[in-house]
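For this view, one protein chain was removed and the others were kept in their places.
For clarity, chains are labelled A, B and C in written order, and residue numbers in each chain start from 1.
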Amino acid sequence: MSAVEVAGRVLVAIVQVAVVTALAPIVMGVTRQTRARLEGRAGAGVGQPWRDLRKLWRKRPIRATGTTAVGVVAPLVLLASGLVAGALVPLVVAAPLPQVPGDLFVVVSALLVGTVALALLGLDAGTAFGGMGSSRHMMIAALVEPTVLMAVYALSIPVGSSTLSLIVAARRDDPATIASPAGVLAVVALAVVVLAETGRLPVDNPATHLELTMVHEAMVLETSGPDLAWVELGSWLRLTVLLGLVANLMVPWGVAGGASPGALLLGVVALAAKVVLLGAALGAGEVAMAKLRLFRVPELLAGSFALAFLAVTASYLVA
Amino acid sequence: MDAIVLVPLLAPALLGAAAVVVPDRRVAAWSGVVDSVVVLAVGLVLLARRGPVPDLADGLLRADQLSAFMLTVIGAVGLTATWGGVDRAAGRATRAERRYAALVCVFLAAMSLAVLTDNLGVLWVAIEATTVATAFLVGHRGTRRSLEAAWKYVVLGSVGVAIALLGVVLLYAAGRSAGEATLSWTVLTSGRLPLDPGLVRVAVALAVLGFATKAGLAPMHSWLPDAHGQAPAPVSGLMSGVLLAVALYAILRVRAIADVVLGPGLMRGLLMTAGLGSLAVAAALILRQRDYKRLLAYSSIEHMGLLAVGAAIGGPLAMAAVLLHVLGHGLAKATAFVVAGRILAAEGTSRIQDVRGLLARRPALAVPFVVAVAALLGFPPFALFFTEVAIVVAGWQAGLGWAMAVVLVLLLAVFAGLVRATAAMVLGPAGERTGADASGPSRRGAGGPVTPLVLALCATAVVGFSALPVGAAIARAAGVVG
Amino acid sequence: MTAPLVAQLALALVAVLAAVAAPDRIRGAVAGTATLATAAAGAWAGVLALGGATGALEVPSALPGVVLRLAPDRLGGLFMLVAGVVGAAVAVYAIGYAHGVTASRTQWAALPVFLLGMQLVPAAGDLVAFLLAWELMAGGSTVLVLAEHSRRAQTREAALWYAVTTHLSMLAILGGFAVLAAQTGATDFAGLAAADPRSAAASLAFVLLAVGFGTKAGVVPLHVWLPRAHPEAPSHASAAMSAAMVKMGVYGLLLVTLRLLPGGPTWWAAVLVGVGALSAVYGILQAAVASDLKRLLAYSTSENVGLIVLALGMALLLRDEADAPASLALLACLLLVVSHAAFKTTLFLGAGAVLRATGERDLDRLGGLAHRMPWTTAAFGLGALGAAALPVTGGFVAEWTLLQAMIHAAEPGERVVAATVPLALGVIALTAGLALLTFVKAFGIAFLARPRSLGAETAREVPVGMRVAMVASGVAVVGLGVAPGPVAAGLAQAVGVDGVGSAGLGGVTLDGVGAVLDPVALAVLSVAVVLPAIVASAVLARRRPRTVGAPAWGCGRIRTSPRMQYTATSYAEPLMRVFDDALQPTRDIEVTHVAESQYLADRVQYSQRVDDVVEVRLYAPVIRVADRVADAARRVQNGSITRYLAFAFAALVVVLVVVSR
Partner (left out) sequence: MSLDGLATQLLALSTGALLLTAALLVWRRSLAAAARLLAVQGVALAALVVSIAAAERDAELLGVAAVVLALKGVVIPLVLGRGVRATGVDRENALRVNPTSGLVGVTLLATLAYLVSRPITQATAGIGGTAAGPAAFAVPVGLTMVLVGLLLVVTRRRALSQLVGFLVLDNGIATVAFLTAAGVPFVVELGVSLDVLLVALILAVLSGRLHAALGAVSVDELNELRD
């Protein structure tokens, strides 16, 4: 690989990270706004998440006494994990970076680092809420893990590689695999996982501050100011990246194959359209859904694991 | 020069007589030690000698390499037991003390005679003589329990060993009907007599059954825990360490005859049954044992069982392992019994549950006890590690895998029981003692020379690594009955 | 080759003598240094053997034809190296750590014996030498476990369990080797390898050896000693036992499946995968709900060994189907071994430091140590990262390799493979997820938040020697993750695996499956993408008013007390509810009513205990039966001389009947 090519790939990655970062608050805004409208409220507007971030950046951070450096580092780690995922997942372009080819395991691990950072953040202040959120968060993360890997496995079998770009490119080039039982089952399983991983209904209610139901919000209770801004941005990034991934797996068209400006532009537009649409769908779906009891969440996850496992079996049958 | 074989028989006579006549306690105390040293020295000299086998009075006394090895074992173990049991107090010896010293000498002499004779009849006589000599040693303390033990010992021992006499008699008859009326082991194993297989079958089986009594093999072992539990510690050490081994030696000799006349089948079956049975009995009774002297006694049954299994297997490796095991077990067991005796003297009880926290309270007793038990359990570098490994490997190689599997399971049970009991005694805090005399000053007999214990344990530790001269000697000795 | 082996033996002897002879004041320093030298000599020998040096040290024995051969091959060299490095860290740590009962003569003498035995196991070239080293290792570690026997009944119980199970392992191994010896007539490993792996005897040998080595490795259901012995042993001993000793069980399995009986039937592999999967899930579940820090680490060892065994099984399973994935699985197995050695050393040493500083190992009574013990916190944090298999640690590299191997085992023709791989993948994933929770809990509860006991509140950082050992091993955890290329290349060499290349700065490529992992590039990428945010934070921080501290949110005007925090137990509570059936905890709720009314509770006491289900269901009945048999057998020896004579009579009659046929 020549230096120019490498530079091109890196440039593409930079573009992709920038686009995703810019999109993330908007996707969140779209989701909230859809939900508000469907619930009969006016809503704060699509740009509200951006405004929230700006507000938080200006605020004076308050730290609980007795906290450690985790309070400062964890938000940044969470953000970094989202950004790394944004760089590795084929969202705009399906071309791997040199040395770090968006290997699904690496992506999952990067996201897990963020999960852990958030969980530690919840424990840092030593409050009942933080511990509770952290504990539930980790339990869900632990139970999600098998589904993730199984879905990944099901997706990688036809391609013979766990590199995401290759998987997406293969699905784009051979649409038959998308509609194959294995492909469908795996993507559905992955979608459930995305909901659980990003703290959406029915696993977690992102809008609640009621102790009994909190997961994500409980962990960030003691975080404020820019720290909170990073945490929120990081979480939104995570949602956007995963939505983008699911979108590109279902509808792989529009993803650029190279670094030409035209293809890039198409890729950006396609991505924006897909994630905004998915965000809206998510918001709409949440209106119709109630949160599950915490101890029924494992049932949901077991169900998605079963789907993923069936996907693997199906892929053996097809192959 | 052949007359040297007389020395182990004459020395104890002199020393025993001296112990009886000279009323000094030190003479009584040291007579056994000196006798052991003499036996050991003669054994070593005989081991080192090459050339024709020393032979006196037409095979009445004959010392081949196996005899020499066994004599060495008797000397070494005897030294450990008697030296370890020396009471340093001076003064006038009581009658009981003098009798005790004399009987120990007689006991040593009887065992020496047993291994030094070529005549199976004399062998039997010598082994029966050990019963006679040890009867009063077992009952030495004169308590109701020790008398009970002595009675059981003499009755069971005599009745059992008498069966061996029947076997010996029938062997003689077999020789006679084959043309040469002889009890000479050398002749019987030479293969030149056309011995009747049917008769020899009966004869050797009875002989093995009889000698198995003295060797403590199940189901003839019943006297052993009582006698070993009640005898004074040095005597227990001697009985457990060498008397059993001498009886086993007799079995090995008989087995050699059977091998020549019948092939290995019968002996293998008999010895394997006895060995596995002994291991099973020992394992079952060690698991929940409540008395530490009996614990050691059952451990002896276990080791004899293992030796019987080794003898059943046969072949150079297994037989060498058996002999090395005899040596290692003798030294370790004698040490363990001597220490157990001191613990008994110090604590006033032989119940395991009444002895607690020994490491914290009496490290000088606990440490040698633990080391001796570790040696008995077959931890390296002690010799028993090598022998247990070798016996199992040789057994499997001989196609006796099923039996070896049983042996392994039983060894695990024995291990669990011994470790549980030992741990209960030695571990724990100092203050948990329940019985009287929590940690008062040691009573008389709780102390004693440490040197023999250290020597014995060190010898057990290094002997396994000694290809020369020990390994060579063992190989030669094993070759005699191979 | 002989020189380092001899040096090792000599140094161990010196260490033991130093331990016994040196006066109390300098014993630690003298014996510790000699122990360090012993471990270093072992590591040296390991390096030489790993590099392909040959040569043997032969020790005679008193039995004919039995010679103890010490002749490590490459694989053995690797394990010697692992044991040596762990041993060195442990020795350094012990100099500062050991005090009181753990610094006695016996304890200091047992340590070098234990380390020596551990290093000689992989050096052994025949079964007698192997078992001898094995027993040295067992004996030495038992003594170490017993350090606090005079204070704690649990220690005595743990040591008993340990001694018996470790003897079980020794006897099973002996049996297995004997089966092979019977087949081949040899006792040295080169000779034993002549056995036909497809024969029934070989399968018997495999089962026996697997039981023996599995026991030592702490594989479920043979793990029962592990959660007892590890917590009770002094921490440096726990570290060595967990990081290195259980690996000798793994070495044994490798020895059997790669060197002695290569090419065994498929069901061997399936058994290994199954057992590994069971251990992994069961171990991590128990670890997740454990609140005793060292017990948690012990169960985590079971989990990791499970993964290692699973990887080995996978390698054997795929061997006939797919060559490259099989090699990768084997490589992953070794990577797991090495990385587990690194992070488990760190974690146990860290736990020891916590124990030393606070007197507590119950997570429910710890907290807030990050402020008072920064070094320990850092080291333990690195170890926890490794245990959770997060990038960029050795643990991550290992699991990544394993997953790569399994992904590329796709399209299998063999039904067993088709059924096994996805299930195994699910198990690995669940294990990884639970490991994450476990170590977030361990680190977060112990080091973050507020102190939950006086001991935690008054903790002080440990002496410098202990810090050095902890931090060094913590750095090793990350080092293995940052530069997996050379490590993987070395390991590949040890088992003769091809197709492992390097990429970038210390990265690794798996040529057979076209996968690449460059942790340095990944780290650079992470920092690069988050740099703007960092810069922004810094700029913002300069512009706005200073950060202020305030009490944590307590729902209005309540001042939260440390007692209100989540504890380790409560942290694992949701998980416990989810896995109630597998863990079967015992719960007790005791309500004390006020005197006037039974409807008003004065006090409610809730207690919950998680026993080891395997121990309760599998071992307890066996022990009960054995005890019952033993009690029944007492009737054989009931004191009646008549009965004894009847035995003799019966024996005589039986023998007479038998021989007169």
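Simple rule for what comes next: a residue touches a chain if its C-beta (ideal position, glycine included) is under 8 Å from a C-beta of that chain, and two chains touch if they have at least 3 such contacts.
What you see is a predicted model; the values in this text were computed from it and never measured.
**Student:** The complex has one chain that is not drawn here; which of the drawn chains does it touch?
**Tutor:** Over the full assembly, the chain not pictured touches B, C.
**Student:** Would you mind spotting which of B:Arg294, B:His325, B:Arg342 or B:Arg362 touches the chain that isn't drawn?
**Tutor:** Considering the complete complex, B:Arg294 is the one touching the chain left out.
**Student:** Which candidate, B:Glu128, B:Asp259 or B:Glu388, sits in contact with the chain we can't see?
**Tutor:** Of these options, the touching residue for the absent chain is B:Glu128.
**Student:** Hey, which of B:Val202, B:Val393 or B:Leu427 is the one touching the hidden chain?
**Tutor:** Checking each option in B:Val202, B:Val393 or B:Leu427, the one touching the absent chain turns out to be B:Val202.
**Student:** Among B:Val22, B:Leu56, B:Val169 or B:Val409, which residue is in contact with the omitted chain in the full complex?
**Tutor:** Checking the options B:Val22, B:Leu56, B:Val169 or B:Val409, the one contacting the hidden chain is B:Val169.
**Student:** Using the touch rule from the top, list residues of chain C that touch the missing partner.
**Tutor:** So the residues of chain C touching the unseen chain are 634, 637-642, 645-646, 648-649, 652-653, 656-657, 659-660.
**Student:** Take the complete complex as the reference. Which residues in chain B touch the chain that isn't displayed?
**Tutor:** Within chain B, the residues touching the omitted chain are 60, 119, 121-122, 124-125, 128-129, 131-132, 135-136, 139, 142, 144-145, 147-152, 154-155, 158-159, 162-163, 165-166, 168-170, 172-174, 176-177, 181, 183, 196, 198-199, 201-202, 225-226, 229-230, 285, 288-290, 294.
By definition in this document, only the chains that are shown with their structure count from here on.
**Student:** Have a look at which chains touch which and call the overall pattern line, ring, star, complete or other.
**Tutor:** Line.
**Student:** Can you tell me which chain lies farthest from chain A, using the average of the Cα atoms as each chain's centre?
**Tutor:** Most distant chain from chain A: B.
**Student:** So how far apart, in whole Å, are chain A and chain B when each is placed at the average of its C-alpha atoms?
**Tutor:** Whole-Å distance between the two chain centres: 77.
**Student:** If you average the CA atoms of chain A and of chain C, how far apart do the two points sit, in angstrom?
**Tutor:** 35
**Student:** Note which residues of chain A are touching chain C in the complex, please.
**Tutor:** 17, 57-66, 68-70, 76, 79-81, 83-84, 86-87, 97-101, 103, 105-106, 109-110, 112-113, 115-116, 119-120, 123-132, 134-136, 138-139, 141-150, 153, 156-157, 160-163, 221-222, 225-226, 230, 294-295, 298, 305, 309, 312-313, 315-316, 319
**Student:** Residues of chain C touching chain A in their complex?
**Tutor:** Residues in contact with chain A: 288, 367-368, 370-371, 388-391, 396, 399-400, 403-404, 406-408, 410-412, 418, 422, 425-426, 428-430, 432-434, 436-437, 440-441, 443-445, 448-450, 503-504, 507, 513-518, 521-522, 525-527, 529-530, 533-534, 536-537, 540-541, 544-554, 560, 562, 564-567, 570-575, 577-578.
**Student:** Would you pull the chain B residues touching chain C in the complex into a rising list?
**Tutor:** Contacts found on chain B: 151-152, 155-156, 159-160, 163, 201-202, 205-206, 209, 213, 219-220, 222-223, 225, 266, 270, 281, 284-285, 287-288, 316-317, 320-321, 324, 357, 359-360, 374, 377-381, 383, 385-390, 392-393, 395-397, 399, 401, 404-405, 408, 411-413, 415-417, 419-420, 423, 427-430, 463-468, 470-471, 474-475, 478.
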